[in-house]
Structure formats: structure tokens, C-alpha cells
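Heads up, one of the protein chains got dropped from this complex, but the rest are sitting where they should.
Chain naming follows the written order as A, B and C, and within any one chain the residues start at number 1.
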């Protein structure tokens, strides 16, 4: 078994008490020993504008982010839903590291997606729109299990503990499936 | 006929030579005399974070933008596609003026959508994802004609003139359908 | 007020105890007095194949269905979700009455959509995919309120009564919004 698999954790909310961030931390903590995780700080990235790359004024935050994404072995995306789709914060990060044209650094790496919402639908709309984007970016996504975690206040307490045993069990299963997927996809790259 | 209908023009690209902006300007110029248009400067808006509203640190750009959207009678969205979906720039504007919860200022107003891309698919993916968002925001969208304008370099010259007569004709038809739609939807609000 | 508005009710399931059919019946019963409803029997329609129209072997069920759709004033679609999208039964009906090319008899008429499912997500995936189709068919769809009715066994009893008062209330609000929408869209056709 490979001993040094580093997963970038990408959270679609910058809110301090984000349910998505807490859920991401729980899943990260349940990955097997060979896995390390690193949270990507996407909230610092200036909004994408192609002119910056074209005119040689690429923001240094973009350059650093692209290098970080390139160095990673896979990605765990955890996102809320805003208005039946994903947050601009997350899409901005995806767009930045997909460019300049021909230099998509997400490509060919394994990934998985979790939707988290206070309502019942579990960010289904955000997750499906992201799947369309990530397929284009050639992130090799885990198909099943799906993860739509609704009514987040019922399974997370204020300190970020997953207090609902059924949800904790599901997330452990999800973490195991993701870990197996990462190892499978990486294997013959 | 109402003589003072003001349409907010929302362009999904901040690139200087944006095909979307040029297309938007052409359509705006073809609206009937009763219509005025105003370009919304969404590229200045700080990225959405719910904490700002919750903690009383709402950026003044957000407040001004929400007031501007509230004052308008309808919206024309023209967007490129980034990675098979819409640009974060545009989604950020939609999210900001949809909040705080219960204060969605897009709601109940007529709108229309145009996709513009250098490739053949005409931003179809961006347009469809936006339709899902705009339906949730209760923007009353024109259904037909659809507008997926591909191979933009073939119908626009460097100064932004629509040089292809077929495209110009289509956009005039689109402008007329949008104007009729705005008048119909506003009528009994 | 127009006294004779006839709404076609289209249910995406042929199952005898379909939750969608029961929900549709409840909403139909809550429409104002000027409205009549008629259930469209889409389960009898042979699967769409363009050859039948091209070769002059159009099934008589298709012809009758197209005439029926043409005669109606609006549509209420109520659908379950199969595998994160809509049932083929419902899409087949939509396709048949959209053809032959140029003879789409759904076009220009008002409509509304309700998703019903035994799980929590309320057929969100089915509804969103249908919205994309119905926008293309130029059905003028009610945007809000959305209707994703999950956990159907909790609000419907065996005889099809909506036993949950909150759901009944919501569906009455929905029926009223749909009726107002139909009258608005029809008004200036």
C-alpha cells in the first residue's frame, strides 16, 4: 500500500460555522492511515478573469493554488447549495486551476463529492451541477455511494461532532469507499 | 405602453473583449423605445459569505447592488460557459441579491438568458444551470426562443459589431420576444 | 374570469397506487371553479419512433393524443423520480406531442410541475430534468412555489387522502398559484 496519499479537501463555504467544513473534517478523520489531507484555502482566490493570464498579471494566489492542486493525489469536495446550485467560491477555485487553456491541473485525479444542507434535499442541485463540471475537468469521480446530507443541524453539534450515529456510520462507509477509489484510480495512472 | 422600463444587463464575463458583453450591447440596442438598459457592475462584488450579513458587516457594494436590483424591471443575462457551467462572477451576483433570507430582490421579475461561446455548443451547459438557479430565484424567464450562440468569433468583429446577418436577425427577433415578455409579465404584477 | 379552463393532468407513473396520481388528484380538486381537469392516459402511447411519422404509419393513439393536448389550456405534471431523472412514460408523452417537427402542441401554454417520491429528495432530479425539456417545448412554467414532496407515505394514506395538514396546506397554496399563473399567461395569448 502506498503510504503517502495526499488529498486536497475543498469546502464550498467560507462561513465560520459551515456545516460543510465540519462534515469534511469528520470524513477526513476517517480516512485510512496512508492518507493525509490538506484543506485548500480557496476563499483567498481573486475572481477568475482570463485577462490576468493573457496579460501576464496572474495573481500570485492563483499561481500558488495551481501548484498546490498539481501536487495533490485526489480531492474531496464538500459543498452547501446556494440557490439550487453550487457556491461561486467553489466554482472559482475549479475554474482557476483549470486554466490557462491546456493546463488543467485537476485532470486525471480521483475525487468524491458530498452535499450538505440545512434543508432536506441535501444540496442535490449543487452536487449534480458540480458533477457536470468535474466530469469536464476529468476528475475521476466516485459514483456511489452518493452523499446528500440534509438537515445538517440534526447530525452535527456546535463543536462539529457528528452526533447522529446513522450519519456517522454512513460517512465512515463513504470514507472507506473514497479511499478504495483513490487507490484504484491512482494505481495505473 | 409603459414608457419607462429599465432592464438590468448582467454579463457573466469581466474580460475586456468579452463576446458576451458585445452580444449584450447589441441586444440592448435592439430593444423598443420604451426600454432603457443599465449594465450591472458585478465584477466589484466581494464573494458571498453569509457571515457578513449575520455579523452586521455587509459590504457596502452588496447593499448598493441589492438596491439597484430591487429598482429594476427585468433582467437580461448574457453569459459565457466556464467548464460546462456558468462563471462564478455571475453566480456571485445572483447569490448576493437573493439574500439575506427572505429578501430575494430578483423575485417576480421577467428575464431572459443568452449563452455565448467561442466553441460550437453556445454555452448550453451554462444556460441550463442558470435556468435552474433563476427558476429558484423566481425570475420569470422567457422560454423561447432559446439563444445558444456558438463560434462567437464568426459573428462578432473586433469592435463588437454583429457582422453575420443571420445572427443579427436572430438577435433582433430575440430582443422583440424579450420585450414582449417583459411587458406581459409586468402587466399584472 | 374565463369559465372554462381545461387543464390536462399528466402523471409520470402507471403504478396503480402511484403517489403521484394521488397527489395530482388532490391538487386538481383544489383548483378554482373555473377550472376543469382531464387526466391524460399516456400509458397507452407506443414508444416514439420518428419513422412512424415519416412513413405515414403514425399510431392512432399518437394522433388522438396530439389532438387532445392541442385542445387543452394548460398542464399539471406530477412525477416520481426513477434513477435521478424522470420516467420514460412521461418523456414519451412529451416527445410524441412535440412532433412532427414544427407541430409542437405543448407550445405557449402554461404549466406547473410537482415531484413526489417515497424518499427525502422529493424527485428533485426528475423535476429539474423536466424543466429543461419543458422550457424547450415552450410550456410556460410556474417558477415558484417549487414542489418537491418527499416521504410520500407520510402525507398520503391508502385511499389517497392527504393526511398531513402542512402538506395539504402547501398543495392548496400551490393550486392557487398555478390557477393564477394559468389565468395570467392565457390572458394575452
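Following the convention adopted for this analysis, contacts are C-beta pairs under 8 Å (C-beta built on N, C-alpha and C of every residue); 3 or more make two chains touch, one makes a residue touch a chain.
Keep in mind it's a predicted model, so treat the numbers as computed, not measured.
Q: For the full complex, which residue in C:66, C:91, C:109 or C:184 touches the chain that was left out?
A: C:91
Q: Using the touch definition from the top, which of A:37, A:50, A:128 or A:167 touches the missing chain?
A: A:128
Q: Among A:53, A:95 or A:146, which residue is in touch with the absent chain?
A: Candidates A:53, A:95 or A:146; residue touching the omitted chain: A:146.
Q: Looking at C:49, C:71 or C:169, which residue reaches the missing chain?
A: Final answer for the missing-chain contact: C:49.
Q: So that we can see where the missing chain sits, which residues of chain C does it touch?
A: 13-16, 43, 47-51, 82-89, 91-92, 94-95, 98, 125, 129, 132-133, 135-137
Q: In the whole complex, what residues of chain B lie against the chain that is missing from view?
A: Against the missing chain, chain B presents residues 84, 120-122, 124-125, 128, 148, 150.
Q: In the complete complex, which positions of chain A touch the hidden chain?
A: Within chain A, the residues touching the omitted chain are 107, 128, 131-132, 134-136, 138-141, 143-144, 146, 184, 187-188.
The definition used in the following text is that only the chains that are shown with their structure count from here on.
Q: So chain A and chain B: same face meeting same face, with over half the numbers shared, or different?
A: same
Q: Just how far, in Å, is the C-alpha centre of chain B from the one of chain A?
A: Here chain A and chain B have centroids separated by 29 Å.
Q: Using mean CA coordinates as chain centres, what's the chain A-chain C distance in Å?
A: The mean C-alpha positions of chain A and chain C differ by 37 Å.
Q: Note the residues in chain A that touch 2 or more other chains, in rising order.
A: Chain A, residues with two or more chain partners: 84, 125.
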